[in-house]
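Missing here: one protein chain of the complex. Every other protein chain is in place.
And then chain A:
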Amino acid sequence: MSERTLYDKVWDRHTVTTLPTGQDQLFVGLHLIHEVTSPQAFGMLRERNLEVAYPKLTHATVDHIIPTADQSRPYEEDAAEEMMSELEENVREAGIEFSDPNSGDQGIVHVVGPEQGLTQPGKTIVCGDSHTSTHGAFGALAFGIGTSQIRDVLATGTVAMEKQKVRKIQVDGELGEGVEAKDVILEIIRRLGTEGGVGYVYEYAGSAIEDLSMEGRMSICNMSIEGGARAGYVNPDETTYEWLEGTDYFQENPEKFDELKPYWEAIRSDDDAEYDDVVTIDASELEPVVTWGTTPGQGVGVTEPIPAPEALPEEKQDTARRAQEHMRVEPGETMAGYEIDVAFLGSCTNARLSDLRRAAEIVDGRQVDGDVRALVVPGSQRVQRAAEEEGLKAIFEDAGFEWRNAGCSMCLGMNEDQLEGDEASASSSNRNFVGRQGSKDGRTVLMNPQMVAAAAVTGEVTDVRELKEVQTA
């Protein structure tokens, strides 16, 4: 058969049956669980006297609530300790592999899966976390699900879903200096809207996507959900295979690589695949994008003026007015120069080793602004160790950053890392909603990791390209 997308092919390969509702019952190749959204699902399972059907296709980690400073047990906060204990008991009872803090493999669920080789092309992957879309970077179909669906997956190894349309987002051209994958996805969401992807999954394609590293592709797929899409993916290619070969799974099972490669090749979208919509973007036109508002779609190039609400489509004007009031920004100004109190380098969007490397390049030889609290929270213990070994930790600490242990941290503020009062943050994370980083009056400006580094050292939103020129001059 031809004219089919990866989405069509992987969906068909995993469809067990069509349910009476018209939804398809999809087999789940990998179920990732963590401490926040799974305990209730295990509870429901017990109520119904059911067991975990496919424990060996399930993998657990702890990320949202874990303290990133003192991790000695019991955790200082009772609620965090209770959630951790509950997860430990659930995975022990069910025989589920757990990347716990003592394993040296713990980290954010969307960092852990790819680095261990659990995330593979052509798998269906679900997790009770909206940023599960990250795993689409490998050509997997990856969906965030709710807790009742986690119950379904635990009990049956399957999930009920409706098939969606596919929009191809073709990004061609070369990204300029200081412009990253993060800027590409912020631009996509800005153009198509936070609800623009409702009813769709996004296939990212084009030379700019092909040129990206796996980390860059993950950053883009990660934020598909911010654009309203149910999932996002990139077709697997040599870049994907190279990453996979280096992971634990294929290091331990090298024969599997050759065995599975034909499958990965077969599920790529056909050259003549038909899409429900196609959007094209010229990567060479982009500059670093920063958000001025309180949704990820309220973004602007760092040298561009903040739009006047009246200039936006009518349905966006109210939200824009409220957002500008909350953020205390004025139309016509640029975000460059916006003073910040906190710099947060972390989250499942941008806390991988390469993100830390790029930020460290900017930080190296500079000092964090005296009024800024800056923290680096590696995405996983492995990222943390690797960064320490290659000297990144020293660079950050010498500059005045706090070097923390792995976790979700200030991205959503479920541990002790939170904005206080109306603090403004430069953040490499994915959401700038009111209250997102732990304070309902807090202000979050999303940007790429180099831009976070630049903001940390200058104390204000700064075009990182200027900083680079200064340094080389």
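Everything that follows uses one rule, which is that contacts are C-beta pairs under 8 Å (C-beta built on N, C-alpha and C of every residue); 3 or more make two chains touch, one makes a residue touch a chain; residues count from 1.
Going forward, contacts and distances are computed from a predicted model.
Visitor: Any idea which of "ABC transporter substrate-binding protein", "ABC-type lipoprotein export system ATPase subunit", "3-isopropylmalate dehydratase" or "Pyruvate ferredoxin oxidoreductase, alpha subunit" UniProt assigns to the chain that's been left out?
Guide: In UniProt, the chain that is not shown appears as "3-isopropylmalate dehydratase".
Visitor: Among A:L6, A:I33, A:L57 or A:I340, exactly one should touch the missing chain; which is it?
Guide: A:L57
Visitor: For a quick check of understanding: of A:A181, A:V434 or A:V457, which residue touches the chain that isn't displayed?
Guide: The single option touching the absent chain is A:V434.
Visitor: For chain A, enumerate the residues touching the unshown chain of the complex.
Guide: 13-17, 19-23, 25, 27, 29, 36-37, 39-40, 43, 47-50, 53-54, 56-57, 65, 77, 79-80, 82-83, 86, 120, 122-123, 128-130, 132, 144-149, 151-152, 155-158, 160, 162, 164, 194-195, 198-199, 225, 228, 230, 259-260, 263, 295, 297, 315-316, 318-319, 322, 412-414, 431, 433-436, 438, 440
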